[in-house]
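The complex is shown incomplete by one protein chain, all other protein chains being positioned as in the whole.
Up next, chain A:
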């Protein structure tokens, strides 16, 4: 009995003596991840963090300059957390970085991270790879409204302007069409 009592004390003493060692914050991919039997296991989180795997699925990010507003992501989303409104561009608005022609503005491109289930389907369907998952996972908010991320690059005034431009262009086109129709009838 004395032996078991002493071996118990020896065990706690050994842990106490090893308290100057710390577990290194190595990622799970590392070979040493499961081979650190000694030292304190606590990770002082805000000051240090275990790196996340490269294929980890965390917060979404949309690079709006590369977005062609095709709406595929919003359609495949199983929880409907992506809201997109589109406005046709009246003039040439350039290309994405992979050479696809952009034809639409996005006055609204919202992702509700509180609804997001982090499945990653939207990133796989994205034709221009502008919608990606970043390694950021610590983005809690006090107000749930702040969980809705707005990715549009247009201010509301600019969006209104684009809408008016489009309406004007459509009006002109309709007028031109009507004029052409009237001209044909007169012949």
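Simple rule for what comes next: a contact is a pair of C-beta atoms (placed from the backbone, for glycine too) under 8 Å apart; a residue touches a chain by one contact, two chains touch by 3 or more; residues count from 1.
Keep in mind that, in the parts below, contacts and distances are computed from a predicted model.
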{"item": "Hidden subunit of the complex - UniProt protein name among \"Phosphoribosylformylglycinamidine synthase subunit PurS\", \"Carbon monoxide dehydrogenase subunit G\", \"NADH-quinone oxidoreductase subunit H\" or \"Tat pathway signal sequence domain protein\"", "value": "\"NADH-quinone oxidoreductase subunit H\""}
{"item": "Among A:25, A:39 or A:127, residue touching the chain not depicted", "value": "A:39"}
{"item": "Residue among A:8, A:53, A:135 or A:156 that touches the chain left out of view", "value": "A:8"}
{"item": "Interface with the undisplayed chain - residues on chain A", "value": "5, 8-9, 11-13, 15-16, 18-19, 39-42, 44"}
